[in-house]
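All protein chains of the complex are present and in place, except for one that has been dropped.
Here is chain A:
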Amino acid sequence: MSRIKDFTLPDLGEGLTEGEILTWLVSVGDTIELNQPIVEVETAKAAVEIPAKWGGVVAKIHVEAGTTVEVGAPIVSIDTDPTAGPIPSAESLAAVEIAPEEGAVEPGLIGGPAPGGRTAVLVGYGPKTVTAKRRPRIGTPDTSTTAATPTPPAAARATQPAAVAPAPVAPAPAAPPAPVPAAVLSLKVLAKPPVRKLAKDLGVDLSRLVGSGPLGSVTRADVHAAVAAVDVVVDASAAGASDGFREQRIPIKGVRKLTAANMVASAFTAPHVTEFLTVDITKTMKALERLKARPEFREIRLSPMLFVAKAVLLAIKRHPMVNSSWSGETNEIVIKEYVNLGIAAATERGLIVPNIKDAGLLSMRELAEALNLLVQVARSGKTPPADMANGTFSITNVGVFGIDTGTPILPPGESAILAFGAVRPTPWVHKGKIKIRQVTTLGLSFDHRIIDGELGSKFLRDIGRFLEDPEGALLSWT
């Protein structure tokens, strides 16, 4: 038996074909014991630590973290007798023992294919068979099934920022390019069979409907409503064709064109999630009044936006991952150590999002001046392109339009945006009693490729906490 042993990636969960190396817990040259955790691997089923199969010294690590490897491929070599001196040439790394590859398993057997595209397993439910890797059959191209192939969960999660580390050295051999997380795609439409039949008969695509029934299921009425809506559209366009003088045609160009392109690019590349938080900001409004009275802020226009901006900047310090961007080309998440704070501004020419460079370095007074200047320049239509480039986080103040909140779309290259709604006097439970308090609703959209629900929630919660008690937050956070 060879003293250098290769450890090959085992099938960690009944019928898996591959796994992604998440983290190496040891390095070449490390002395390890039997059953010492050496590597963390994520499969379609679970992220698990693999304990060393032999004690010895790590001789070679075959695959870098971030790489997806097939089951049966060697991932690490261990010198099981390091005290025996240098390795003889005949026992070089090239001649190590490699476990024989497991044979294919027949349908119906454990590990073999089972109905529903799953793999038969002993307990519970097997993973979906990875069909994306099947070679096309010669002579019978079947693009329809290829297109409908579900993204394998392993590949989808490979895009998560589990390891915000250098790009993988070797490209993953089988990972499909930039898959959309499976959760986004796998929303099933609920509808009773008779409703499905009705929709089919009337040519209505159920997946395009928003159900009004129990659990969001599509009802008969929903299907009829959809048919009626289509009819209205058809009527209108029929009328419009012969009625051109009652339409106004505006060429799509400039800011509108840019905005449209940005919004489409953002909405269809970054999977958006939006969360809302309603907060009592009475203390912020009072602090604002006190600030206005101070000599330092005399003759400066102050608004609650200043506090929202400050809250965002401090919350970013506490959760730097929010201030980042997704770089698909280099397979990296870029976390910015500077904050170029974008402020969405409505101008005559349309929406623009100029940003305050290095806003995190500004004092409260400087921030207030920068905000005022930004809005003033934007309104005058003279915002230079440089002011609109390289934003890292944005705020949109929909409250000025008297709107409660919204689900903002991310500016391209940014991974989160905050909507600040209208501040309204509202009956609110304050210290156990119902009082009239100044209340607003915050809406945070974020790129779910980078920011998980937990992080997004904590970030939004921190902004809320600041606005609930700005002075307290300042004292405890800075």
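Please note the rule applied: a residue touches a chain if its C-beta (ideal position, glycine included) is under 8 Å from a C-beta of that chain, and two chains touch if they have at least 3 such contacts; residues count from 1.
Quick note on the criterion: contacts and distances are computed from a predicted model.
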Chain not present in the shown complex, as UniProt names it (candidates "Pyruvate dehydrogenase E1 component subunit alpha", "Aspartyl/glutamyl-tRNA(Asn/Gln) amidotransferase subunit B", "TAT-variant-translocated molybdopterin oxidoreductase" or "Sulfurtransferase"): "Pyruvate dehydrogenase E1 component subunit alpha"
Contact partner of the left-out chain, one of A:I4, A:I50 or A:A359: A:I50
Sole contact to the chain not displayed, among A:E14, A:E64 or A:E332: A:E14
Chain A, residues in touch with the chain not shown (by the definition above): 7-8, 10-14, 35, 45-51, 53, 99, 110-111, 121-124
